[in-house]
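Encoded as structure tokens, here's the structure I'll be asking about.
The other protein chains are all here in position, but one chain of the complex has been omitted.
Chains here go by letter, A and B, matching the order in which they are written, and residues are numbered from 1 within each.
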Amino acid sequence: MAQAATVQEQHGHIADTNTGISNRKLLMWVFLASDCLFFGSFIATYLVYRNESLAGPYPNEVLDIPITSVSTFVLLMSSLAMVLALHYAQKDQLGLTRFWILAVAVLGAIFLGFQVFEFTTFVNEGLTIRSNLFGTTFFILTGFHGLHVLMGVLWLLGMAFAHFKGALTSRSVEDLEMAGLYWHFVDIVWIIIFTVIYLIGFSDGEGIETIEHAASIIGG
Amino acid sequence: MANPISRAWRKLFYQDGGSYFLLPKVDSAFPDPPNEGPFGDAGPPVWHWIDRLTYGGKVATPFFYTIIGVLLGLLTLIEVYFFTIDDFFGSFFVTVMLLLALLKFVIVVAFFMHLRFDKNLLTLVFTSGFLIAILVFVIMLSVQGQIAPAPLVAP
Partner (left out) sequence: MTTIAFPTLISRPTSYTGLWSWIGTVDHKRIGTLYGVTAFLYFLIGGIEALVIRGQLSTAENDMVSPEIFNQLFTMHGTTMVFMVVMPMSAAFFNWMVPLMIGARDVAFPRLNAFSYWAFLFGTIFLNMSFFLGGAPNAGWFGYANLTGNTYSPGDGVTFWALGLTILGVASLAASFNFIVTILNMRAPGMSLMKMPVFVWMALVTNVLLALAMPVIAVALIQLGLDRVLGTNFFNPLAGGDPVLWQHLFWLFGHPEVYILILPAMGIVSETLPVFSKKPLFGYPAIVLAGAVIGFMGWFVWSHHMFTVGLGPAANSAFTISTMLIAVPTGVKIFNWMGTVWGGKLHLNTSMMFSLGFIAMFVIGGLSGVTHASPPTDAQQQDTYYIVAHFHYVLFGGSILGLFAGGYYWWPKMTGKRLGESFGKWHFWTMLIGFNLTFGPMHWLGLNGMPRRISTYAEGMGWETSNAIATAGAMLIAVSVLIFIINVIRTISSKQEAEDDPWDGRTLEWSIPSPPPAYNFARIPQVKSLDDYWYTKHPELLHDERGEQTESPAPVEEDSHGGGSIHLPSMSYYPFVVAIGMSIGIIGFMEIRVDIPSTDLQLPWLSVVGIVVGMWGLLGWIFEPVTAEGGH
């Protein structure tokens, strides 16, 4: 729906918006600001439940830092590919643009592959969304992030095949910019998730006893 | 307007000539002063270097983006390295990690998402969402006793 053009864009005479920012770009940034609260809520939920799981497996038993570091690196590099794609699109270099867009989509797909591998490994080790608080919060948070990545990959593939069939126009460059903003946002969310859940939360273990847990809530 | 209180209120809140709210206008013929920014030459030189280099998107070349990408990769490596060395930072581990993550976050937002080169309004929009998220969730976590460990119950 970010594709919805506006009354203004149809007509040059009022194309200049008050802020000098196109409507779609402003919409995208407002959406990203709003999405900060969305992922913020999930991350905060994860943090509230750190060290509170009453049954295994615990983070330090299942998390695999080397593999996740590689997938983090892949996602970071996809961001680099994205910004290069946009750069070449603005310079009207169609071939390079399409190459880098496909590179982004492939890297995103590789990241998703890592995530699928990670999820299946965890499930095989006995961690499901029902097994404990860690499983619940971890799978739902990273799962929603993965859904965002999936949508980004589909969006970019659609763009690579549809919009760039014809000549590159200023409008499709802006389409690509929207997709890019979204993609980078997905990337920065993963930057936070990687640090907070994997690196900081790695040592998290067994939850404290329920009674102490209750006492800490009461503030005793 | 005979009433003295009315007059006082008018001066305070009305938008008329005598109002305290009405700010004097700058003569439009007055030339724009050279703008050095609020901090002038204060601060570490590296900041100026970044500031000048990135102003207006002049440096936005594939080479520059690649440098940024390599930098991000290096920062990730550093993070993982810090993670592997046990207890090097002691209780500052979390702080250092969060600062590194924030640094990567800011680099991506500023250069890959072009906020540094774009209109300031977009920075305002995104920062307001991000800061409100950080503020409310930090408050929530501290209320829930997750930031400082909950005080131990006496044995």
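FYI, contacts are C-beta pairs under 8 Å (C-beta built on N, C-alpha and C of every residue); 3 or more make two chains touch, one makes a residue touch a chain.
Only a predicted model underlies this, so the values are computations on that prediction, with no experimental measurement involved.
Of the candidate positions A:Leu54, A:Ile67, A:Leu94 or A:Val116, contact with the unshown chain belongs to A:Leu54. Residues 1, 3-11, 13-14, 17-19, 21, 23, 26-27, 30-31, 33-35, 37-38, 40-42, 45, 48-49, 52-55, 128-130, 132-133, 135-137, 140, 162, 165-167, 169, 171-172, 207, 210, 213, 217-219 of chain A touch the missing chain (whole complex, contact as defined above). Although one chain is not displayed, chain B still touches it through residues 3, 6, 9, 12-19, 21-22, 121, 128-129, 132-133, 135-136, 139-140, 143-144.
The definition used in the following text is that only the chains that are shown with their structure count from here on.
Of all the residues in chain B, the ones that touch chain A in their complex are 60-62, 65-66, 68-69, 72-73, 76, 79-80, 83, 93-94, 97-98, 100-101, 104-105, 108-109, 111-113, 118-119, 121-122, 125-126, 128-130, 132-134, 136-137, 140-141, 144-146, 150-151, 153. Here chain A touches chain B in the complex through residues 19-21, 25-26, 29-30, 32-37, 40-41, 43-44, 47-48, 50, 65, 69, 72-73, 76-77, 79-80, 82-84, 87-88, 180-181, 184-185, 187-188, 191-192, 194-196, 199-200, 202, 212, 215-217, 219-220, going by the rule given at the top.
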